[in-house]
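The structure appears below as structure tokens.
What you see is the complex with one protein chain gone and the rest in place.
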Amino acid sequence: MARKIEHIYNLRLDVASQVNLDKPISFSFDGRVYSGYEGDSLASALIANGVRIVGRSFKYHRPRGIMSAGVEEANAIVQIGEEPYRQPNMLATKVELYDGLVARSVNAWPNAAFDLFAPLGFAKPFFVAGFYYKVFKWPSWQFWSPMVRRLAGLGTVPKQPDPDDYDYHHAHTEILIAGAGVAGLLAALKHGKSGRKVLLVEQDKDLGGALLFEKCEIDGMSALDKVAEMEAALEAMDNVTIVKRATVTGYYDDNFITISERLRNHLPPHVDAHIPRERFWHLRAGQVIVATGAIERPLVFANNDRPGIMLASALRQYANRFGVTAGKRIFIATNNDDAYRTALDMHAVGAHIVGIADVRPNPQGDLVNAVRALGITVYDGHAVVNTSGARGLKSISISKIENNVLDERQRAFNCDVLGTSGGWSPVVHLHSQSGGKLRFNEEVQAFVPREYVQQNVCIGAANGVFELVDIYSEVSEKAARLQKLKTEPIQAFWDLPKNIKKIKNSKRWVDLLHDVTASDVALAARENYISVEHFKRYTTTGMAMDQGKTSNVNALAILGQETDRKIQQVGTTKFRPPYSPVSMGAMAARSTGALFSPLRNLPMHVWHVENGAKFEDYGGWNRPAYYARSGENEEQAIEREIHNVRHHVGILDYSPLGKVMVQGPDAAAFLDYFYCNNVSNLKLNRARYGLMLNEDGNVIDDGVFTRLADDEFMATTTSGGAARFAASMEEWRQCEWPHMDVVITNITTGWGCISLQGPKARDVLLKLDIDIDLSGEEFSHMSMRSGKLAGVDVKILRTSFTGELGFEIYMPRSYANAMWELIVNAGQEFKLAPFGLEALMVMRTEKGFIHIGVDTDSSTIPDDVGFGAPARKKVVDYIGKRSLFRPASLRSDREVLVGLKAVGDAPLRAGSIILAKGHKKAPAPMDGRVTSSYSSPTMGHPVALGVLKNGQSRMGEIIKIYDLDGVREAEVVAPCFYDPEGKRLNG
Amino acid sequence: MMNIKCPYCGNRSEAEYSFGGPAHLVRPIPAAEVSDEEWVDYLFMLDNVKGVSAERWCHSHGCGQWFNMLRNTVTHEILTIYKMGESLESAKGGENGA
Partner (left out) sequence: MQKYSTLSLVRNALTHHNGWEKAWRSPDLKSEYDAVVVGGGGHGLATAYYLAKEHGYKNIAVIEAGWLGGGNTGRNTTIVRSNYLFPQSAEFYDFSLKLFENMSRELDFNVMLRQAGLLTLLHSRHDLEVMRRSINAMHMNGIDSDWVTPNEVADMAPGINMSDDARYPIVGGILQKRGGVARHDGVAWGFARAGDSLGVDIIQMCAVTGFDIENGEVVGVQTAKGHIKTKKVAIAVAGHSGVLADMAGFRLPVSSMALQACVSEPLKPIFDAAIMSPSLGMYISQSDKGELVMGGALDAYPSYAQRGNINTLEHIIAGIVELFPNFSRIKLMRQWAGIVDIVHDSTPIIGLTPVKGMYINCGFGTGGFKATPAGGWTLAYTLANDRPHKMNEDLSLKRFETGAFIDEMGAAGIAH
């Protein structure tokens, strides 16, 4: 923060307000330092300091000032804070001031007051709605877009990661009340007294809504006192919860609600940094009461975007709540009674009301007459037609309107503030999100809720009930003592009559944030973009950050006028969540970093860490890729591990292997549905390798199934496929074969598995206390024994994915780490060493064992991997069988698994493409691909597996293989390089 | 976020469930006697109803049980929930509504 505090103007009023004049604080805007008070919004403080230009418009960089006091703000968009806390695109009207707050304008350079892009405003005659669809075709949009992109966007993206935390909050309530204005408060009191669980959510820091600034008496007390009384009553109810600084942002199916709660945005970034910055609520509500109030609409006239032109209600809000005024000479333009409240209130705080232009011929409501009684001139039947003031409003001119014809004569008035009111639009966003329908209510000239489809109801201004006394009778059980005013209805007035050419061609802004004018709306109509959706997209109305909160209804009405339709015939677009923008950090909450998709650690994780494992994510498991010893690189480590398994013995933490128990009288028959090879004829304690298919005939998983008893099997799956496979079995059991008596249990994470592989594997186990006969005669390859190893009940499966003698030892996970350490110690004399997944991948490739998802893809059928004969012979109607008899499955030229022996020393690259015969370079037809490929320290030459069209009949052929670097050659061989007779694993 | 009443556990948010295709799908057997056309009809062809549709859902992040549900695909309104094995007609007569 820099320089001294500067006072240009002081527009702070000498009236009681809700800012604390005893607590001055300083802040900066666009590099200049200003002072404000505790309780100020950034907007009220800027107004008090006479800062008129707070931003630049999106397309034309026109100077813009604060136009509202709420979430509907379309001009005062700023960036708050500094890296790494910088927050782009905040509404100055909703930013609570704190000491040291740093704010900057967006979309302006060097700042909002002096913007070098301002000359873009002169291009307005060319940059009309949709002009870019008509030009930039030559030479191409590609050529022009970098220039356009330089001008795009508002705030800038933070450069550093967000240091703050966010949370989800899950909750239920019987009644949610969105909005704590008078309607919401009354509803909360009523339902609170009924004893039901009530949640009252208010986007502001204070309860009260319009009562925070409306001068009225309720039950003989001031509005503020009444709010305090109601709040105290609610606080006293245990069943009522009040959440402030929270916005109900989304309304989803079955009354599921999201709420964005801002816990720390009103504080300097370092204060309370231990609590989350925002909380994103997931709420299920029994009933939703939408009491979200209404938003005032601006009037549309020439140059209605100058700094100083504001919503009429915002003027009195700033005066009464914050004790500031945007200017000293105020003019008011309206088509309804409500704006007269602004005249009365501003007059009361000492501002000069220059006059009021009311389009209604002879308004006689109580408020109007009260204004007249003060000697303020009401120009009835008049509208503001134009304004002047390049850097802020200086004067306005009004003309008489009769029968929708504008009088040529104009009267000018000097003023620095113009409050305009075109009526009020109920905030029906949540209702619309819930699926509810809207209707246009002529009486209040606004869209109001029509049909409810969920458990919700709109009340108060959100329901088109605007007057306090009417809200009381709508919501409250007991009447209040309130003054009943005589009012006169609003008169629709959407745009100026077009009988005067100069006015017709003037810039009458409809969507301030997206720089859309009434002429743009007319242009869209002229070009037949007359559906709401076409018009919205063509002109971009309502698609800016404010999502059209002040512009949509005006635009729809003007479109209606241009196309001779009533506004209800034009219709509305659907309101989409969120109601106001939500931080993406809050929506992600804790589901990022390690918790985005948590990795699972192995039972022996700590041991692996301590022994130099390099971890990688294999199917969601954090597994050692290899164990690096000092001085070794990855390749050397893997080579050493392979050598050790091939010559001595290796140990692998195989716990992630999918393990599913299938038990029950029908276990064998049930499993027979899931494998393309036979299960039922498997003998006790024997194991068999099998392929699982989907109903489409494609191989989706593989594994070994073992018969533990007549009625009990253990099936292994790939580590990534375990949950899916077990769930699929359950689905078939419950939905298709409920008569089968079988229980399926996924024990993958409950049981650990230690795999010992290598010629010395047996010797290592024999060093331990074991009651299982491990001899080759008694315990052959592909069989299982149960027994005790070092006093622990284990199951040992003799199997191998390496091609060596191998034992997989299964035991409850809690024993796995101790068992691992015992075996590692026992193995020392046999040179036992751990090996990782990469060594395993090399060894299984040497042996020609397929890896599902690597050597297969979603089109692989059993025939492609050598299982065609058993799969076709099997009698049972197993899953996927029928699909193997479709024409494509029976083709003779399918891509089948082959071995590939590269010509040359370097291994092929997995993912290389096999060129069709006769082709030497890309592009070319494909005959297959390399699926697995490694240097093989065992074989002394590279080994690879691949799939090749007609592969079985092409043994010995030299094929051409394409990879990024070029084309290589390889010989087609049988898919097994190492110990094809299987002597070693059977040993 | 639909609120789905599992017939075994009660109301839970949609996030606990998974959709599993149309309800009452009959798997044609024996395979050898099923024509290509019948097979494709079973395997791929869908009514893809716009409106009330009978579907199979699983309380996958809960009790793991499958059940059937009559649901409007336009409004996401759940009309009836009934256990696997029960017919739609019997469910409509019962009180399993969500």
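Side notes on the structure shown:
We just call them A and B in the order they show up, numbering each chain from 1.
Here is the rule we use: a contact is a pair of C-beta atoms (placed from the backbone, for glycine too) under 8 Å apart; a residue touches a chain by one contact, two chains touch by 3 or more.
Predicted model only: the values in this text are computed from it and were never measured.
Considering the whole complex, the residue from A:736, A:963 or A:979 that touches the absent chain is A:963. Of the candidate positions A:35, A:335 or A:883, contact with the unshown chain belongs to A:883.
Annotation: of A:31, A:153 or A:776, A:153 touches the absent chain (contact as defined above). For subunit A, the residues touching the absent chain in the complete assembly are 58, 85-89, 125-126, 128, 131-138, 140-142, 145, 148-150, 152-162, 164, 166, 250, 252-253, 256, 258, 282, 433, 504-505, 519, 523, 526-529, 531, 533-534, 537-538, 540, 544-545, 547, 574, 576-578, 581-585, 587-589, 591-594, 596-597, 599, 616-618, 625, 696-697, 854, 857-859, 883, 886-889, 909-913, 915, 922-926, 929, 962-964.
By the touch rule set out above, subunit B reaches the unshown chain at residues 1, 14-15, 18-19, 36-37, 40-41, 43-50, 53, 55, 73-76.
Everything below uses one rule, namely that only the chains that are shown with their structure count from here on.
Between subunit A and subunit B the centroid-to-centroid distance comes to 29 Å (mean Cα coordinates, whole Å). Note for the complex: subunit B touches subunit A at residues 1-3, 13-14, 20, 27, 29-32, 34, 36, 39, 43, 56, 58, 60, 64-66, 75-76, 84-85.
Against subunit B, the residues of subunit A that register as touching in their complex are 252-256, 282, 284, 435, 453, 695-696, 727, 730-731, 734-736, 738, 877, 881-883, 885-887.
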